[in-house]
Every structure is written in structure tokens, then in C-alpha cells.
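Could you have a look at this structure, given as C-alpha cells, before my questions?
All protein chains but one are shown at their positions in the complex.
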Amino acid sequence: MSETATPPPGTPDLPALTRESEEANFFHEAALNATWTGVRLAVGALSFAFGCFVFAYFYLRSLNSHGMWHPAGVKGPQPWAGAVIMALVVVSALVQYVGLTRIKASKKGAWQASAVLALVLGLAAIGLQVWELLNLHFFPGSSGFSSVFVGATPVFVIVVLAAMIWLETLIMRVRVIPAISFVEQPPTYAEAFAVQRFQASLSAFTVLWNYLAVVAIVFWVLFYLTA
Amino acid sequence: MPAADGTVADGAGRPEPNHGLRIFLLWLPVALVADLLIWFVWGPHLPPGAMSTSAATQQSAIKIMSVMAAPVMALVLVYGAYALVVWRHREGDDEDGPPIHGNTRVSVTWIGVTSVIVLSLAVFGTVELAGPAGAGAGEGNTPIWRPSGGTPLQVQVIGQQWRWTYRYPQFGGFETTSLMLPVGENVQFNITSLDVIHSFWAYQLGVKADANPDINNVAYTKPEHTGQVQVRCAELCGLWHADMTTVGQVVSLSAFNAWTATARTQLAALTKELPPYTLTYDPNAVAQLGKVFQKAGLSGAGGGFYGSQYPVQP
Partner (left out) sequence: MAIDMQPESDRQPGREPGGREPDAPPPPARPWWRRPAVHTALAGAVIGYLLGHLLGNVIAGQYSQVVNSGQNDYAIVLGYVLGTLGWLAGLGVFSDLLRQMTGRPVHATEEARDASAGLARYFRYSLDHKVVGLQYLVGMIGFFLTGGLLAMAIRTELLSPSYHVFSSATYTAIVGEHGTMMMMMMSSLILGPLGNYLLPLMIGSKRMAFPRIEALSFWLTPAAYIVLLSGLMFGGFPFGWTGYAPLSVQATQGADAYAVAFGIMGISLILLGFNIIVTVICYRAPGMHWGRLPIFVWAMLTTSFLMVLAAPVLVGAMYMLITDRTVQTAFFTDDLGGSSYLWENLFWFFGHPEVYILALPGFGVVSEILPVFCRKPLFGYKVAAAGMVGVTLLSFFVWQHHLFDSGINPDMRPVFMLTTELISIPTGFIFLVAMGTFWKAKIRFTVPMLFALGFYFNFLIGGISGVYLSDVPADTTEHGTFFVMAHFHYTIMGGLIFAFMAGLYYWLPKMMGIRLNQTLGKIHFWTMFVFFNATFLPLFAVGMAGQPRRVYTYARSLETLNDWVSISSFLLGVSILIFVFNFVYSTVIARVHEEGNPWNSRGLEWQVSSPPPPGNFARVPVVLSGPYEYGVKDAPPVADLDPPLGVISNAYAAAAAEGAEV
């Protein structure tokens, strides 16, 4: 189950079970599970997508055809930019994660603040990465390494952008949910469902964003540390 | 499959025939005849013939696999035909069939038998691959299966859009459009390309190896009979892929020596203009390595028909 979802309804303070509410509960429960399953599956698919570039990296590096994997004379990307981009993503994930622990304690405002901060950091990472790609000190096809770098980073940027859009929708959604709902079961099914769906979505997002932070570290190691 | 379950009387009181035995008796002659035909009648004519060691290996591989496949195929087909005839639905019979959900013994037997067949095929394939020095398939630039004995005859095969040329480094490195090989000698093909991926396929010799740009791909064979060899390209390489065909010759050793001697002197002037013999070439060598065509009154070589694969520098 998702980390934040409270136990399924049927709890006494909700209206009595009817055929309709029974089914609504059934599909609600399924939807929560679907979010949980879906994000993990998405992480699997993304791993194969990023894995494609990691494979290219190691394959070309091990072949080093014509000594052109990363020849001495050819410049690489600026180390500071790489470190900053990685740090922005990682810090953003951390901030959001800390916020998540706060929202579980009904501190909705704390999460909102951390989420906005995480969003800004994530967008800054995107901006910096795009800036770096637009101001390359080397030509994309000048070596095997430069090809993988120029190919892989935009993919990462696109995925991060998608994650940031998701975060933005979460920030918009949480506005209408009263803080108290995060600790106490709301009085109607509709409200309870909405809160639980939000929580499921939020924890799914957290899985994705933490995963992307790991990817950011891997890419940083590959492109800036050990290149 | 056959020995599935017992022989219970059906509704009419007639004893149920032993289906398993019947299917077995139908299958046995079919499988036997098929195998005998494959081994004795068809086998010696199976492609790609036996002109070289590698071709003979491939022929025997195809033959042996056919001998193994035929009974399996016959079993499924005989069983299927039997089932469709005997177990078809009869008019007016609205009963469902017997509720058999499975049979562990049958399943285990099936899995066991197919596993044995398949594993023995894998072992067999590996042995056949190692035996005649890679069975004529491209082995990359550091072949692990090589022929025993001294250095084999070196023949470089250069693919380019859309011709094959050959260089003979042990005879001064001349380049020609005709493939000439002596009978009874080990041959090492060094296959490369100047533009895109081609695949050198000498049908009767049972040799097939991709010609990759900037990569040397080695294949071995040993011609055992004289005769003609069809050379084709087996990897789509663009517009005139279908026309990358030539005919090679396997000749006696003395004829081969005579041919190299003449070719060497006749082509001496051209050889001087060629880039020195290497295992791979810079694509810019296309112009020089294509000269042999003009000499031969041919056109079409030169690569770069499409664009360049090289990034432009803005």
C-alpha cells in the first residue's frame, strides 16, 4: 500500500454501506493500488530507457573505437554545472521528502512550502541543464563521450520536466484539502476518497522523484566524475 | 503424449480403443520414412553443398536438424490429424468432453524430452561451430576458432556501395574484382567495408560475414573442390544491394599461383596508387580503392551515395 493512504473505508464514522458505496470503495481501493503499482512500473520502464544510454556509455567506452571515446584534447562539459544540476535535483528530492513526513503530521503548510521549493529547485536544474546544452564547449559528435552526453541529458531533462508538472498539479490539488483531513477521516466518501487519492498520488510522486535523484547522481558520476 | 490415461468404456459400452498406441503406430512409419528420406535421398543435396569444409559443416547441421525435426513435426501432425478425425464433435452429442485438467506425467515427459532435444542441439551446434574453424561465419577481429597448420591464405574482402573487391596481401597487396582461391588450402577472409554494413556471402563456400565499416571481420574456410562460387550481399546496403553479386572461382593450386603472378604484374601500377594494405580503411580511401573499377570499365563504386555519416561542423 501507499505510504500515506489510511486503511480502507468501511470505518464506522462513514455512512452505512450501500451497494453503490461498496462498489465505489472497491474501485477506489483499486485506484490506490493502481497508483502504487503504476509508479513502480514506470520506474522500471524508465530504467530501461536510461539503461539504454548507460549501456551506450559503457559499450562505447569499452570499445573505444579509434581511440575516440574521450580523447585527451576534446573538452568535456563544465564540472561545476554538472555538480550543481545534480545537487539541485537531489536537494529538491530531499526537501520534498521532508515535507512529506510533515504532511503526515497534518502540517499541510509545511509540505506546501517544501513542495514549492522542490519545484523551484527542479525547474532550476532543468534550466541550468538546458543552458549548459546550449553553451557547449565541444561539438556533439567530437567523441563517443560527447555523443552520449549530448544524447542522454535532454532525455533526463524531459523526464524531470514531466515530474515537475506532476508536482505542480499536486500543489494545486492540495489547496482544497483541509489540513485536518490528513489525520482524521473526513465525513463523506467523496472527501475521504479525494484525500486518499491525493496521498497515493503524492507518495507515487515521491517514489518517482527520489528515483530521478538517484539517476541524477548516476549521470553525474558517469558524465563528470569518471569520464 | 500417447500414454495419457486408461481405457474406459464409453457410453455405448464399446471398449475405448487404445488411442495412444494407435497414434504411435501411425506416427512410427511416417517418422521413419521421413528420416530415411532426409538422410539418404535429400541429405546429400541439401544446401549449401559440400564444396568447402564450412559448407559441408552447414550441410550436415541442416541435415541432422532435419532428421531431429521431422519426427517431432510428424508427431504433432499425426496426433493433430488423428484428433480431428477421431475426436470431432458428432451431430446430436451435446455432452461436454471429459474434464481432464492436466496430467503431470505427460507434462513432465514432454518437458524432459524437449529439453533433451534442445540441449543436445545446443551442444551439437557449439561443436560444429568450433570444429571447422568457425563454420564459415564471421568471427570478429579476434577469432577464437582458427584452422590448425600454418598461416592461411589471406584474402581481404572490401565491401563498398555496391561492389566487392579483394586484396591479396601475401602477393603484394594487389586489388582485384575477381575472387580466386586455390583448392585444399585454408583461407582467411578479412572482411571490411568502406561505407555501410554489407554482408559477404560466398554461397557454395558456406561463408557469411558482415562487412562493417572500420571493423575487420574474419571468416575461415577450406575449399575442397574446384568450381564456381556465387558471391552475394546478404545485408541491405542501399540502392543496388541486389546487384552486389560476383562469381568467384576455386582452382587448382598451380592455376592459382599462375593467376596471382599475372595479376600482380598486370596490376602493379594500380597497386602503387592504393593505400597500403591494412585491415580497415579510412572511408576517404574510397576514391583510391575504387580505381580498380574504372580500370575494369565498371562504375558505381565510391560510397557517399546517400549523405555522409560524418557530423557537419557548423
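Note that the chains take the letters A and B in the order they are written out, and that residue 1 is the start of every chain.
The rule we apply is simple: a contact is a pair of C-beta atoms (placed from the backbone, for glycine too) under 8 Å apart; a residue touches a chain by one contact, two chains touch by 3 or more.
Note that the structure is predicted; figures quoted are calculated from it, not measured.
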Seminar exercise, completed: Checked against the full complex, the residue among A:I126, A:A204 or A:A227 that touches the missing chain is A:A204
For this session: Have a look at B:P147, B:P182 or B:G206 and name the one touching the chain we're not showing.
Result: B:G206
Exercise. Since one chain has been left out of the picture, which residues of subunit B touch it in the full complex?
Worked result: 1, 4, 19, 46-48, 54, 57-58, 61-62, 65, 69, 72-73, 76-77, 79-80, 83-84, 87-90, 93, 95-103, 106-107, 110-111, 114-115, 118-119, 121-122, 124-126, 128-129, 134-141, 143-144, 195-197, 199, 201, 203, 206-210, 212-215, 217-218, 230, 232-243, 282-283, 304, 306-312, 314
Problem set entry | Absent chain, residues of subunit A that touch it | 1, 7-8, 10, 15, 17-27, 29-31, 33-35, 37-39, 41-42, 44-46, 48-49, 51-53, 55-56, 59-60, 63-66, 68-71, 139-148, 150-151, 155, 165-166, 168-170, 172-173, 175-178, 187-191, 193-194, 197-198, 200-201, 204-205, 208
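In the analysis below, only the chains that are shown with their structure count from here on.
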Problem set entry | List of subunit B residues in touch with subunit A within their complex | 214, 310-311, 313
Problem set entry | subunit A residues within the subunit B interface of the complex | 65-66, 139-141
